[in-house]
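Can you keep this structure in mind? I'll have questions shortly.
A single protein chain has been omitted from the complex, and every remaining protein chain is retained in its original position.
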Amino acid sequence: MPWDVYLAGEIHSDWRERIAAGAKEAGLDVVFTAPVTDHGASDDVGIAILGEESEGFWKDHKGAGVNAIRTQTLIRQADVVVVRFGDKYKQWNAAFDAGQAAALGTPLITLHPPEHDHALKEVDRAALAVAREPEQIVAILRYAIEGRL
Amino acid sequence: MPWDVYLAGEIHSDWRERIAAGAKEAGLDVVFTAPVTDHGASDDVGIAILGEESEGFWKDHKGAGVNAIRTQTLIRQADVVVVRFGDKYKQWNAAFDAGQAAALGTPLITLHPPEHDHALKEVDRAALAVAREPEQIVAILRYAIEGRL
Amino acid sequence: MPWDVYLAGEIHSDWRERIAAGAKEAGLDVVFTAPVTDHGASDDVGIAILGEESEGFWKDHKGAGVNAIRTQTLIRQADVVVVRFGDKYKQWNAAFDAGQAAALGTPLITLHPPEHDHALKEVDRAALAVAREPEQIVAILRYAIEGRL
Amino acid sequence: MPWDVYLAGEIHSDWRERIAAGAKEAGLDVVFTAPVTDHGASDDVGIAILGEESEGFWKDHKGAGVNAIRTQTLIRQADVVVVRFGDKYKQWNAAFDAGQAAALGTPLITLHPPEHDHALKEVDRAALAVAREPEQIVAILRYAIEGRL
Amino acid sequence: MPWDVYLAGEIHSDWRERIAAGAKEAGLDVVFTAPVTDHGASDDVGIAILGEESEGFWKDHKGAGVNAIRTQTLIRQADVVVVRFGDKYKQWNAAFDAGQAAALGTPLITLHPPEHDHALKEVDRAALAVAREPEQIVAILRYAIEGRL
Amino acid sequence: MPWDVYLAGEIHSDWRERIAAGAKEAGLDVVFTAPVTDHGASDDVGIAILGEESEGFWKDHKGAGVNAIRTQTLIRQADVVVVRFGDKYKQWNAAFDAGQAAALGTPLITLHPPEHDHALKEVDRAALAVAREPEQIVAILRYAIEGRL
Amino acid sequence: MPWDVYLAGEIHSDWRERIAAGAKEAGLDVVFTAPVTDHGASDDVGIAILGEESEGFWKDHKGAGVNAIRTQTLIRQADVVVVRFGDKYKQWNAAFDAGQAAALGTPLITLHPPEHDHALKEVDRAALAVAREPEQIVAILRYAIEGRL
Partner (left out) sequence: MPWDVYLAGEIHSDWRERIAAGAKEAGLDVVFTAPVTDHGASDDVGIAILGEESEGFWKDHKGAGVNAIRTQTLIRQADVVVVRFGDKYKQWNAAFDAGQAAALGTPLITLHPPEHDHALKEVDRAALAVAREPEQIVAILRYAIEGRL
């Protein structure tokens, strides 16, 4: 049975693609899942499907609900959760996903540059590995799944 | 792996068929489950299989037990629970199913016309989306499963 | 340690008072909890505390959220949940509370007149007792807590 | 029994004091808990108790571990979790705590100014109330605990 | 905090009294709970409170429901479950209680004469101790609670 | 996905074969599991694999342990548990299995003749159906799985 | 409410006394629990209460069962589990207790000299703090409970 790995967090760089490409090249038996990474679709999904809202707060609320149907289901199914923190935006939802994984007892890996180490110390403490590059995630998954360095 | 979506509630309109048709047309990888929607069979199943009862209360009790073997199993297996509230009948069992989904932490979607909004406010608050038409359910599932609007 | 009994459902009759009076007279070691039974306060609490809304749906949504902070906490702490279904209104939230109790494995007692038996058969099947009068609830609690008829 | 309310997040303003003062004035039966809010102590606790580290990452790691002994215990005991997001810092640990509360099914209230609404939409969607001022938190707790506006 | 010990099973001998007397003499900080041991009350409680039934099956069913409100609550609260199997009757409910304790992970002690060893081997395997006399139960509790032989 | 149905209890009649034959004839998508029904193997397995014992109690203990590796795994995987009580033997392990299913929240069906109704009232109360003949079990499964009488 | 801290592991040095003395001096609101630390009593309890055994294996088995009634109950009630690994004996039961705490999600602290670091790396990884001296445990508890260094 393939491993189910949820890739949470940053949606403005190619880190998911690099992990997927590396895993494919390594021939790993893994299925990657993720939130919707099309920023516009993710923001608009609530009103696009369920109807317009005059206030931004409720537009966001509706959209976040629909997104959560996807993300909650995938996070609960995941064997491993990888959370990427990038340079842009507040990315509170990335940390929120990490908190869910921690409370569920699902192995957690964080991926971020050293400049965020201090701000992320609580999240990193709950993680089983702190990686800097997507290729390290591939190496970790290869080791975890196939048992070889 | 297909998503498992339980369609709870109203059994006197074609909302399940419209969702199933829409999902098929959209090519979604989803398995729909539901309670037995043949009203007569659902009412009579207890005495039909387990023997007559002289009192209505125990006839209902027996039938509800057999139905629960099906519904409890399917609700617990579901990735998403959709609950439809219609105009006829009290539909307390629809709200009861919604309460189970909420307590299990399973994503919940409600489907009902605006005139029930006030009466359903507690149930809707526990839901991740409140839809008006079956086609919106299809759109939500497409987004949740395939990640596209 | 006193038993914690949550009294869910109908807020337009004196059934809670009758149970409380009976339990007091019987000297039972029990703490009763309940949702806010002031209908107006319950409807308005969201906008009263968190600010006005122009649409009824979001007014209800805000209010239901604040009410849920109280009801979810109390339902989860309860040793026994009693749910009253009356003649007025849809009372879907009563059935919703019953569904939560059932999924949590908390002993459930329903209280309603016989004319709702058929509509409530699924909820009654999940209950350990179906009572008609508040005084029967007191007798059940006395038996459960003190072990005497 | 008093309600147990965990106040997570921002440690650079007086919001906790305002909530505590308001709850005291209102005579609420509530116990507030919180992470250690002395920033220096929180940062240094690992090396102060368990010995020096030459690298910042491991200093943080040690400290975050000791802090988690406190915060994990208190979050798991809480009846309600309030999470404050302020203007300074990344506050990923606030969102991380919110994720834990959500996964545990503990009622969650967020407290933040409107300018963070969009960035916090996923966290707010999982919350039962979104407040702007500490006094609103007091009002919510009074309503939840005592059932009066 | 006192230990909560549920004494399940046989109601036709004085084993509960012997355990209670021994624990009192030893000064143990323990609260004993039990099903209703008045056989007549236990059999009749359903119809006595909730109304007559013409068929024995439903009379039993009603009574078992009311008894379960007591027993399920007490079993779930217990720190330790002791189950006594005697010579009379089938005592399937004793084994049923033992199965619940085992599934809940609650420490289980059985109390029965050697002639039932073979018939009870599955239940005994799930137990942490198999005792022959009530006085051994007292000795086990003294050791478990106070740490002395 | 086929339904997983565990058939617990009596091993001295052909009830399992009758259910299996009926389910096959009805074309049900179901996998039946069961304890080892070879009485001699079940009794001897402990010493046969793990070495002789001089005392009957420990022979039983060893055997019950090995049997539990099978039965605990299968009971936890089951969607539905059917428990048969027959005329011979004490069958406490059947009631023990029923208690585990009840505590796990797995739908439970009992199968026994009316003469055991009073002795089994607690177990039957926890069951969703009480059947008299194996063919009724087949009819219940057909209804639960395929939704037709 | 006092914190409940279980002190697992080594029973041949005075580390528990040093922690208790330090906590008392610091005035901490904490209750310490522990396995029975009288080695002889712990070894003999099974046969002393439940009867002689001719084979050492079953003597140990009986004793370990009675000890587990105490230790399982206390570990499950603990807010924090401290595990001490000393120089003598294999102390597999200390690591076994640590594994239980980890699986239960209870904060874990280990206490051992550096020479065991490599052998204990898996256990230490699951711990939130690795201490060398009992006084460090006191300092950690003071920080966790009272929030001061």
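To keep things simple, chains are lettered A, B, C, D, E, F and G as they appear, and every chain counts its residues starting from 1.
By definition in this document, a contact is a pair of C-beta atoms (placed from the backbone, for glycine too) under 8 Å apart; a residue touches a chain by one contact, two chains touch by 3 or more.
Computed from a prediction, not measured in an experiment: that's the story for all the values here.
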Have a look at A:49, A:68, A:98 or A:131 and name the one touching the chain we're not showing. A:131
On chain G, where is the contact patch with the chain that was removed from view? 56-57, 60-61, 63-65, 67-68, 71, 85, 89-104, 114, 116-126, 130
Chain A, residues in touch with the chain not shown (by the definition above): 3, 79-80, 105, 107, 109, 127-132, 136, 139-140, 143-145, 147-149
Note that chain F touches the absent chain at residues 34, 36-38, 41, 44-45, 48-51, 62, 65-66, 68-70, 72-73, 76
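The rule is simple: only the chains that are shown with their structure count from here on.
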Look at interface B-C and say which pair in C-D, A-D or E-G is its repeat, using the rule that over half of the contact pairs are identical by residue number. A-D
More C-beta contacts across A-D or across C-E? A-D
Taking each chain's centre as the mean position of its Cα atoms, how many Å separate chain D from chain F? 49
Residues of chain E touching 2+ other chains? 65, 68, 130
